[in-house]
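Dropping the structure in here first, questions after.
A single protein chain has been omitted from the complex, and every remaining protein chain is retained in its original position.
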Amino acid sequence: MNNRDVMAIISARLLEDQQRVLVGVGTPNVAANLAKRLHAPNLVMIYESGIIDARPKKLPLSIGDGTLVEESLAVLPMGELFSQYLQTGWIDIGFLGAAQIDSRGNLNSTTIGSYEHPTIRLAGSGGAADIAHHARRTITILPHSRERFAAKIDFVTSPGHPPGGCRTDGGGPWRVVTDLGLFGFDSEGEMICLSLMPSHTYEEILDMSGWHIPFQSPLSVVPDPSPEEIRVLQSLYDTLPGGAL
Amino acid sequence: MNNRDVMAIISARLLEDQQRVLVGVGTPNVAANLAKRLHAPNLVMIYESGIIDARPKKLPLSIGDGTLVEESLAVLPMGELFSQYLQTGWIDIGFLGAAQIDSRGNLNSTTIGSYEHPTIRLAGSGGAADIAHHARRTITILPHSRERFAAKIDFVTSPGHPPGGCRTDGGGPWRVVTDLGLFGFDSEGEMICLSLMPSHTYEEILDMSGWHIPFQSPLSVVPDPSPEEIRVLQSLYDTLPGGAL
Amino acid sequence: MTLYMAGFSHLIPFAAAHEIIRQKKSHLTLCRATPDLIYDQMIAAGVADRLVFSYAGNPGVGLLPAFRRAVEQGDISLEEYTHFEMVARLEAGAAGLPFWPLKSPITDLVLRRPAATVTCPYTGAAVPTVPALNPDVTWVHVQAADSDGNLYVSGLVGEMKEAALAAKTVVATTESFYPADVLRTRRGELLLPGFRVSAVAHVPMGAHPSYASGLYERDTRFYQQWTAIAKDAERCQAWLEEWIYGTANHEQYLSKWGQDYLNHLVVGGML
Partner (left out) sequence: MTLYMAGFSHLIPFAAAHEIIRQKKSHLTLCRATPDLIYDQMIAAGVADRLVFSYAGNPGVGLLPAFRRAVEQGDISLEEYTHFEMVARLEAGAAGLPFWPLKSPITDLVLRRPAATVTCPYTGAAVPTVPALNPDVTWVHVQAADSDGNLYVSGLVGEMKEAALAAKTVVATTESFYPADVLRTRRGELLLPGFRVSAVAHVPMGAHPSYASGLYERDTRFYQQWTAIAKDAERCQAWLEEWIYGTANHEQYLSKWGQDYLNHLVVGGML
């Protein structure tokens, strides 16, 4: 099991049956498909490409794969999905990745370095900023490192909690899953460590973060991936032409 | 042949093959269907109910009849038709009826008497005002009477040429067909009589209009309905459950 | 309460309207681009205080007598738009926005309203707008629904989808009712996903005297007869008494028409 697989399993546990989740590309996609095959068979997976209630037979490689269309409930023009479903509050969970995050859950997926003279030019928002803004709450998955957990991120692609408090509408960043821990946000809208990932420590988290992330005591450890979770994840990877990603 | 039939035949002649015509309820609908069966087989009949390129087997009674859907090219949500086709100038001809008209082609289909205390409350705009505004030009059909041809109409449902001139975009009222004559508009945007209907006179028109309508000389007479036109109109009526309207 | 009984000519939820009349609801604000016979009957039955609309005609026949009488007698207040404006109001409602921009003409209707243009931040142009319309309830009648509440429609949709998406609550009647998942192949006909729908009832021929594409045709004869029925206030009440109050439900209403009469409307000749 690599870190990515553990993150996928742990974040899959955060999804509840019947929820409508707008699934981003990458690990969120693996996690949502895993949850649907585990404890949330009626999870409504929605993709920004316009698909409502996908039931992919294989793990989709991208959010525009044909396998997402085949058994879906509907394939909408993107404009309808964004304005009539996302903008009007019908998405329970926005499920995102990012290159950088700060203490308030602001996300960067646009550029490392300055916008005009980037060191690494990333893909940009896609629907991420829209999803972060309009979903009832968001889960973000990203690997933990000092570069990624930054006191000041290089670009605010998707806004998190506003200065001075949590978003007043109850929306915004809710959970962050990394290879080191599971995080939430306190009433001020600041990130807080909720649990440690198996075999990791709070000191590692402090070491690998650009600011001091407090923890909620008692600081628990996330239960290990179960044999069933590992088996189902593997069977999901087995649907890919080349096996695991 | 009643007056309505003659008006339908004469106005059908104004439509050209390949044109995209937005067809209003009533006589315009009869006329457009007639033109399509006569000289304009590729007339693209569009209905505000959302239908593009209708090929009705029977004369539709309303603009929402099933017969309009059956062989049509597309059935759009009304919103798409109005914003993406009408508002963007893709309709060549708007084909309307009205209760009243004035010298600048302003149309009333809302109320006789005041809006608050109507003598006769009519159906209202429907798509008429939108069509009058956005189609490249309009044809209006209505019976000729002093009440209908009014110096001042009771309500401007669909605007005609603006004060002081023709519409600068080339749009607006183009032809008016009544049981007495065929009318156009001069460079000032004022109605002018182009031709007389068979067996009617210019004096009748002056008698039956609330303002002095000038004529364009030489004042011709519209050719009589041909046997072919009459035959095809009758065959169109024969498609109705109860025969002629 | 603001109610939108959707369906442009097609799939008009008459069975639902008749039940609203039977239950003697009152003080409703009725919204519909085309009030049609459905609202003429509801207005005649006194359920409405206010009408939001764009074309109050009997399609292909003429005017709406009960509507005319109510307006000419001052018994109902009106909020009137063009079709495009009405649909644009629903588009705004469906998108969760407070207004919708459109290039609408300056008509006497517009002149009666407060000025409502916005200035385009890019061109400086004055762009007309209409306010969002968000009905408390939108009622739709559909050809098919499943046990998850997914609604399917084929043929004319008019402004049904926007009217439903703009509503706080969506209720549906359906010609046919299916188990979950069997309709997934009809994804091109999906009107609304079940999570947007609060309740569905199975009501065959629930759109009579309007029509359901592929199932039964419009009852043109009744549409034509309605003018004579509704023109006379007493005859109109007698009709409501006999056909609506006098029937316990839509099944009885249909039985009263009789199988032979209805078979004439059914595509293929049999219900």
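The first chain written gets the first letter, and so on, giving A, B and C; residue counts start at 1 in each chain.
Convention: a residue touches a chain if its C-beta (ideal position, glycine included) is under 8 Å from a C-beta of that chain, and two chains touch if they have at least 3 such contacts.
Please read these numbers as outputs of a predicted model, since none were measured by experiment.
Asks: Missing chain touches which shown chains?
Replies: So, spelled out: the chain left out of view touches A, B, C.
Asks: Which of A:Leu86, A:Ile101 or A:Val222 touches the chain that is not shown?
Replies: Of the listed residues, the one touching the omitted chain is A:Leu86.
Asks: Using the definition of touch stated at the top, determine which of C:Met1, C:Ile106 or C:Cys120 touches the missing chain.
Replies: Of the candidates C:Met1, C:Ile106 or C:Cys120, C:Cys120 is in touch with the missing chain.
Asks: Among A:Asp5, A:Asp53, A:Asp92 or A:Asp130, single out the residue that touches the unshown chain.
Replies: In the complete complex, the chain left out is touched by residue A:Asp130.
Asks: Just one of B:Val44, B:Leu107 or B:Val176 touches the chain that is missing; which is it?
Replies: B:Val44
Asks: Even though one chain is hidden, which residues of chain C still touch it in the full complex?
Replies: 95-103, 114-123, 125, 127, 129, 131-132, 154, 188-189
Asks: Considering the entire assembly, which residues of chain A contact the chain that has been omitted?
Replies: Contacting residues on chain A, toward the hidden partner: 25-26, 48-51, 60-66, 69, 75, 77-79, 82-83, 86-87, 110, 115, 117-130, 132-134, 155-159, 241-242.
Asks: In the complete complex, which positions of chain B touch the hidden chain?
Replies: Residues in contact with the chain left out: 20, 44, 52-53, 71-75, 83-84, 87-90.
Basically, only the chains that are shown with their structure count from here on.
Asks: Select the category (line, ring, star, complete, other) that matches the graph of chains linked by touching.
Replies: Per interface graph, the chains form a line.
Asks: For chain A and chain C, let me know how many angstrom lie between their CA-based centres, rounded off.
Replies: 42
Asks: Give, as an integer number of Å, the spacing between the C-alpha centres of chain C and chain B.
Replies: Distance between chain centres, rounded to whole Å: 27 Å.
Asks: Two or more other chains touching the same residue: where does that happen in chain A?
Replies: Expected reply: no residues.
Asks: Spell out, as numbers or ranges, the residues of chain C touching 2 or more other chains.
Replies: none
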